[in-house]
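Here it is, the structure in full.
Every protein chain but one is kept in place in this view of the complex.
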Amino acid sequence: MPQPDHVSALRVADPTDLDDDLKAAYAKCVEKLGFVPNVLRAYSLRPQKLRNFMAMYNELMLAPSGLSKLEREMVAVVVSAANRCYYCLVAHGQAVRKISGDAELGEMMALNYRVAKLDRRQRAMLDFAWKLTQTPNDVGDADRGALREVGLSDADIFDLAETIAFFNLSNRMAYALDMMPNREYHRLDR
Amino acid sequence: MPQPDHVSALRVADPTDLDDDLKAAYAKCVEKLGFVPNVLRAYSLRPQKLRNFMAMYNELMLAPSGLSKLEREMVAVVVSAANRCYYCLVAHGQAVRKISGDAELGEMMALNYRVAKLDRRQRAMLDFAWKLTQTPNDVGDADRGALREVGLSDADIFDLAETIAFFNLSNRMAYALDMMPNREYHRLDR
Amino acid sequence: MPQPDHVSALRVADPTDLDDDLKAAYAKCVEKLGFVPNVLRAYSLRPQKLRNFMAMYNELMLAPSGLSKLEREMVAVVVSAANRCYYCLVAHGQAVRKISGDAELGEMMALNYRVAKLDRRQRAMLDFAWKLTQTPNDVGDADRGALREVGLSDADIFDLAETIAFFNLSNRMAYALDMMPNREYHRLDR
Amino acid sequence: MPQPDHVSALRVADPTDLDDDLKAAYAKCVEKLGFVPNVLRAYSLRPQKLRNFMAMYNELMLAPSGLSKLEREMVAVVVSAANRCYYCLVAHGQAVRKISGDAELGEMMALNYRVAKLDRRQRAMLDFAWKLTQTPNDVGDADRGALREVGLSDADIFDLAETIAFFNLSNRMAYALDMMPNREYHRLDR
Amino acid sequence: MPQPDHVSALRVADPTDLDDDLKAAYAKCVEKLGFVPNVLRAYSLRPQKLRNFMAMYNELMLAPSGLSKLEREMVAVVVSAANRCYYCLVAHGQAVRKISGDAELGEMMALNYRVAKLDRRQRAMLDFAWKLTQTPNDVGDADRGALREVGLSDADIFDLAETIAFFNLSNRMAYALDMMPNREYHRLDR
Partner (left out) sequence: MPQPDHVSALRVADPTDLDDDLKAAYAKCVEKLGFVPNVLRAYSLRPQKLRNFMAMYNELMLAPSGLSKLEREMVAVVVSAANRCYYCLVAHGQAVRKISGDAELGEMMALNYRVAKLDRRQRAMLDFAWKLTQTPNDVGDADRGALREVGLSDADIFDLAETIAFFNLSNRMAYALDMMPNREYHRLDR
């Protein structure tokens, strides 16, 4: 499959020049996904920063948490929709489709999460994601209260907040570097 | 000095319960700064996330880079001003005062960076920080071009972008958790 | 295929009660698309308004024009993306996929048209669509000039303007009535 | 009375070249109003689109509806005020003055409808018009509920929604073509 | 002529209780205009503040300046349009009609000044008024340069700036007190 004309507007490291741990990380991606996500290739310009990014990402999206993996991916997509970040919408929209087995749910998260029929817990999490992304200065005790009301513990609120915050970071990296997603995402899990 | 009535709106770990590596990190802060920054105490609710946060922060703000430490702190403050994040404005405003030895420069970064008499390179970096924070969807090739014109390399643009992106993350953590800064910052380097 | 739990937040006419011309219009949709688009069912509450809507739509999207059918559908999607209108993004995103044979182009139009590699003419049309939708008060002679520069005639500018204006109408009808698109769109032309 | 220096930024058809049905439509305007509204002259560049526009307009503003003609004109003006559309404010501001016999009511609709002393039904309709125009993504069940509470039926809500949507269309056509209203409107019904 | 149901949402002084200088000021208004502008009655709750307001207003709008009285009134209306201030639009819209003898010019200033055919000097002043009102943080040397290019001296720029600034004050007083204009304004100079 022909790839986009660029991965990043900045220089990208030659994979053969990477340190062994990063080569191993790339190999693990190929094994699991079939390809190396372009965000990693874009980050390879600064290898230590790539390591930190992967560590934070893996903990946030894959480690044990009161939030399910699907919930974390839904949050990722809604934050990216608020910011209109093409890279993250494509990559994490696919993740929502895959984990949920519901292609329409992925579309709804990417296009306008408010049309989805969600339970109160998920809706509250996504409303918080939208607000903390768009108007963080308006977030206050009432918003944390709304999360507690649908059952989130302190640790859950922390994990939700950091997921939202992290995609505000990665959306801006995607814009700053004009990252383009691997074309494989489009075809998967439709 | 009496501290604010809370560090975080969420629960905070008892320092005596932390793993040894985190106890050591706290001790190092006390040694260098005289206190443990409240952001670390707020993050201690989720120890692995605290480790990742510190790793990313230390690499970004302290590791070798084409951007000086002062430039990175100026970017931190301007992003936090755009987002009106009290915690980060207080903590990193102090850092600008300390590194630059210029208390007014710290005030200008926190209140309105456009009034400062800066060289073209610094002004371009701060304009990029403001735009990537406020209207990321409008960032394009012309903005990267403006950074190259004042001498930034690809690696410099990467480091600048990730600094901006990181404070968009940490500002949102501060809002989500209602983090309050240690009162010591106010008195330092005036 | 199970349909969404509602077509419109308002009452919808029983198809067997419709006048013959509208029954024929429904039948024609089933013949061509396999189903009656929910927007028509939502409009059937007010039959004469349905006739006018179909007449305007058909002229705008299907009649001869200096704008290709693909260009008109791209404009429809970009306007709907600006307004975050789920119904129109789903229905016209599918049309872009079908006419272009390029599923990614449909995604780009729906998520962020600025990442697409377009010729200057198409880019100018979509920039105009975004601006006339989001900040109409800022549209002026320079914007019309930019369209003329890429070869649009007066009639082409008119057709472009009315396409943009029409989807600002239909996006608002979709929001006001909470219209849900037929689920068939999701599966088509991936 | 000298007319503005242009009717539209685009070419306008010579009235003597129009098809007979359009000539008749022009003649009817002259008979009723004393002049041909410039919006029709601007649309005459694309005759079939002019026919569709007139059909939709006449049904919406003049056909039987649960909304009075004055209410529809008030909605037209408030939408146009939100969009700051000079053409529609002048033309429909005059209509409000004429139908209501209250010149100040016309001014209030055009300048800031919130200062007018209206009954609850009219205020609810205008609040809905403002919101559906400015922030359609925030319209939800509560907004439809507020309309039902003041007595609007499903058909009334439909007619209100389409009136709002239509002026979002026509405001954008006025901006895109830089339409100037006939000067006669200014003098009428003061 | 029946007056609006209130002058201000706050208490208003009984005119017979006012100090002699303020009684004289009221009398002068009646002599010149036929009535006491409601803004003065609203301000009479705080007599010394009324004196200061009148002094600033009279100097700004009536004293010798490089800006003509019509230009100052045009600025007043454009600022008030940006802020959608009903009181000031009604009162100063009438002033533009009276001084210019051009009722349409008054309408254009109140509804959308960009449609008016103005000389470059007036257009530059009104563009500055719009920007300083809506996005003051974006005003910079280039904006002052644009005023100098059309012939404004330092004193002219000062007078322009203070006129804009003053109506940002008075628009907010009108909103805060819900001031309603005297109904006489509507009828005058049409």
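Chains: A, B, C, D and E, in written order; residue numbering restarts at 1 for each.
The working rule: a residue touches a chain if its C-beta (ideal position, glycine included) is under 8 Å from a C-beta of that chain, and two chains touch if they have at least 3 such contacts.
Because the structure is predicted, anything quoted here is derived from the model rather than measured.
The chain not shown here makes contact, within the complete complex, with A, B, D, E.
Of the options B:Leu89, B:Leu147 or B:Met173, the residue whose C-beta touches the omitted chain is B:Leu89. The omitted chain makes contact with just one of the residues D:Ser65, D:Gln94 or D:Asn112: D:Asn112.
Touching residues on subunit E toward the chain that is not drawn are 9-11, 45-46, 48-49, 52-53, 55-56, 59-60, 63, 83-85, 132-133, 136-137, 139-141, 144, 154-155, 157-162, 164-166, 168-173, 175-178. Those residues of subunit B that touch the chain absent from the view are 5, 81, 84-86, 89-90, 103-104, 107-108, 110-112, 115, 117, 178, 180, 183, 186-187, 190.
With the whole complex as reference, residues 137, 140 of subunit A touch the missing chain.
We take it that only the chains that are shown with their structure count from here on.
Among the remaining chains, those touching subunit D and also subunit E are C.
Taking the options B-C, B-E or A-C in turn, the interface that duplicates D-E in more than half of its contact pairs by residue number is A-C. Look at the CA centroids: the one farthest from the centroid of subunit D belongs to B. Taken residue by residue, subunit A touches two or more other chains at 84-85, 112, 178, whereas all remaining positions touch fewer.
Contact topology of the protein chains: irregular, matching none of line, ring, star or complete.
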